[in-house]
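Below is the structure I would like to discuss, written out as structure tokens.
Note that one protein chain of the assembly has been removed; the remaining protein chains are unaltered in position.
Chain nomenclature is as follows: A and B, assigned in order of appearance, with residue numbering initiated at 1 for each chain independently.
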Amino acid sequence: MSAEQIHSGLFALFAIIACGAAIAVVMSQNIVRMAFWLVMSLGATAGLFFLLDADFVGATQLLVYVGGTVVLLIFGVMLTASGPYIRIRMSPAEGVLAGGIGILFLAMVYSTVGAVNWENVSSAASPSGLGAGVSEGFNASSQGNTTRPLGLAFIGLRPDRDLGADIHSPLSTGYLLPFEIVSVHLLVVLIGAAYLARAKRRSDTVEE
Amino acid sequence: MPTESIGNELALLLGIAWLLPLAGFAVEIFGGFLWPRVSRTAAYIAVACIGIGFLCSFTALMKWGNATDWVVLKGTDSHHASAGEHGGEGHGDEGHGDEGHAEEAAHAEHAEGEESESGVHHDAVATTFSGTMYSLGTFGGLEVTLDWYIDSLTLLMFTMVTLIATCIHVFAIGYMSDELTEDHVDHEVHTADGGHFHRPGRFYKFFSYMSLFCFSMLGLVLAGNIFQVFVFWELVGICSYLLIGFYVERKSASTAANKAFIVNRVGDWGFIIGLMILWTYCGTFRFVGEESTDGHAAKPGLFEMVRGNDGQIDVNEEEDVVYLRDAHGHRLEDPETHEPKTIPYALLIVAGLGVFGGCIGKSAQFPLQTWLPDAMEGPTPVSALVHSATMVAAGVYLAGRFYPVFTPEVLLTIAYIGCITLFLAATIAVVATDIKRVLAYSTISQLGYMMLGIGLGGWAAGLFHLVTHAFFKSLMFLASGSVIVGCHHEQEMPRMGGLRRKMPITAYTMLIGVIAIAGLAIPGTVIAFSGYHSKDAIVATALAHTNLNPGHFLLFIVPLVTAGITAFYMFRLWFYTFAGEPRDQELYDHVHESPWVMTGPLLVLSVFAAGCAIGGEQGFLYSMLSHSEPAGVATGVEAAAVSLPGHDLIHDVHHEAGVMALFAAVSGAIIAYLLYGAHVLNPADIQRHFTGLYTFLVEKWRFDDLYDAMFVRPSRVVAGWCAATDRVVFDGILHGACRAAINISKWDRLFDEGIVDGLVNLVGNVVFGIGRSLRVVQTGRLRQYIMFIAVGVLTLFVLLFAFFPKY
Partner (left out) sequence: MEVGLNHYLFVGAVMFVTGVICMASKRNGIGVLMGVELVLNGANVNFVAFARYTALGLDGHVIAMFVIVLAAAEAAVALAIALNFYNNHLTIDVDRGDELRG
């Protein structure tokens, strides 16, 4: 079995799991099962990331999403559910309507995406003066894993762009400033979340 | 130059005395913001201002005396001697015809020269000072300036006015104390619901008006030109209006204030005509000319123009044109044409009559006397101030000050007006029962005396009486105010009686005033009250005048008789009020003596009322006054029509006149005692016998009815016509215009409502309908919204692919 075939097989596996689990999330009426299928779907997506040579993103997906966000959601389920097997059903007519609209939406999206010739678009979108290899995309497997380039990109060095570029062209900018902004944003959001979650109880104590 | 410096010093002192009350007014008028209503601060400020003014005036008087080395008092003897010596000749020359007349005139001129040499130039001391404080502006040939003119009359008036005003201010602190409250109840004003009118007290306002009044009067006295006099004249009028109408809520008070103001306007109309004539022909308003540096008057004043330097009017042969002269007697010439400057004699008479018309209004003389009794509606201190020192005195003062401009015809008119007034008012006073009204009519009567004195050539006598009268009349008014307060605002004398036991100070100070005005004295001794001296001087002038002009005998008989009537009604007042048994026991029981703040001024004033004229014609006051006499008065005037007596003639008949006046006064007093003191005769019986006369007098000679018929009703008829015209013509036009406007508006309204509003409402309704239909979509359900988004995106893309397939 060639690497090509292994890649295809793994892709088929992960794609089926991710799509099937996502559809199962929609179909399931039990919130805990929904959470389980969501974990499956997100995990399979992480697998797809690995297949795409995005090992750091995939790892983050596993750690943050599967490990953090889903746990958070399950906590939410436990905090809000009156019982462990709570079911809030939707009517079948709604289900049929939602399914119909979903299929139409999918057809629309895929026909749109599939109508584009991505080879042309990417070469048209790439900055001028780049080498031909760059227009092929950033192939991380040929440059080791992505952790080091990502770290360099965060501090302002872009090995995928600036290596081999014309010496007179301006340097690309890094991601340090957006990263800092996002980190502060996260802090604010988390404090806000904590405040929102506690607000009710606090007002009660004040009233007492 | 020392005389200039002393003049400036005097002007400064009197200026301070003049302006301080204005400063006081400016502060006091804001008393409502500055102090609580119960504060007396305003009164203290007012008293301080006028009191300091008195000190300044008195200092100025002393300074003037020292600067002139009291030439006034020393000069009296020489003055009299020379006048007497000379007058003897004049007396002898009487009736010598035209030749003698000319000689007499020449002689008089000569004597005047001597006189001025011995009196003023010999001592090299000026006694009259004038100057300009501030020039307001020049309008063509007219220069409007603030001048001052100071002679002994000005100084005496200043001292008198400030002294009396100080006393009245102090008195008013007590009298007006019932205004010291947030909630003053006016018992004479009834509201619609039957209660009494309530208002905040106006204590501070009263004193601010009083301060303004004093400022106006002092400005009038200090004024150095006739225009300035007119300005302060009107200010005095305004203040009297404000103060007479002080209880403005009372109908009678506001009517009286209006009456005083309007009647005064009638007189001021004449005043303005006089001013216009004088300015047209003389081109100046100043009393005396401005001394330029080279010694002669560059711009002669009114007095010099009319009277020259010898006190005579320079008339041409036809007696229809008067030559205007400068201070040295030279005829003035027009600088371009070298025509002599003249004024038609008739116009000079009209000017004099016009200015005197102003005096008639202000001093309540014969045709315009009706406002003064009504002015009793003001608070009593106001009456005292109006009647003694300020308002009515202004008229007499102006008549005296303007004496040089009056021709003999005008002087005769003044004399007759005064004569009519004094008799008329005295007769009304006999039957009046309101204590203040008796005093009011007596004031009119005494003002008549003053005018008579001035008109007859007794210049100093008239002003002498002005000063003495000011003292005893203010005394009597304040005493009556004390009585009114003591009797809880009862003013009718028939309800009083026997008050001397309850309020002795008021009663006996009042008695001093009564004796003073009646003119009683002990013959042959120096004991004589002030009124005796001054009235005596006027009666003596009248007698001398009658000796010269037998045709005008009424001018002597009437004042003499009226002297008796004066004594009668004044003693009637005193006996009615203070002597005998109480007529109203309830009122009597509540009577109390006034506090010291009110009796104190009474005591001070009573001293002056009794003694201010001490020494008579040799005394300080008369000497001071006669020193300011216009040139030519002392020697008298000989003329075919009316001759004016000189000092010597008056002096000759002085004792005779004095005895006659004293006899009349004593008999009047005795009759009053018999009727009201001893009850020998019952006044009611006499009243019954002369019912017609009594009613006639009670109705004040029907003057109010007469004026009502003559002026008020015709003007009402005219007003009725005007109103009818208004109703028919102007209202018609207006109503037509209004109707047209209404019709146009109706169409406009239809347009507005139908089309404009319709359009606006249509837009609004359509938007509202759309919104209402869209409301159904807003279900508030999260899931539906998401579905809408999905469907929306789908639809958009379908449309995009359907219509723009290439992109």
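Keep this in mind: contacts are C-beta pairs under 8 Å (C-beta built on N, C-alpha and C of every residue); 3 or more make two chains touch, one makes a residue touch a chain.
Just so it is clear, the structure is predicted and the values come from calculations on it, not from any experiment.
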Chains on display which the left-out chain touches in the complete complex: A, B
Under the stated touch rule, tell me which residues of chain A contact the chain that is not displayed. 4, 7-8, 11, 15, 18-19, 22-23, 25-26, 31, 34-35, 38, 41-42, 45, 48-49, 51-54, 56-57, 60-61, 64-65, 68-69, 72-73, 75-77, 79-82, 86, 88-90, 94-95, 98-99, 101-102, 105-106, 109-110, 113-114, 118, 121-123, 125-126, 130, 134-135, 137-140, 146, 149-150, 153-154, 158, 160-161, 175, 178, 182, 185-186, 189-190, 192-197, 199-200
Chain B residues touching the chain left out here are 774-783, 786-787, 790
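In this text, only the chains that are shown with their structure count from here on.
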Taking each chain's centre as its mean C-alpha position, how far apart are chain A and chain B in Å? 106
Chain A-touching residues of chain B, taken from the complex the two chains share: 787, 790-791, 793-794, 797-798
In their shared complex, at which residues does chain A touch chain B? 97-98, 101, 104-105, 108, 112
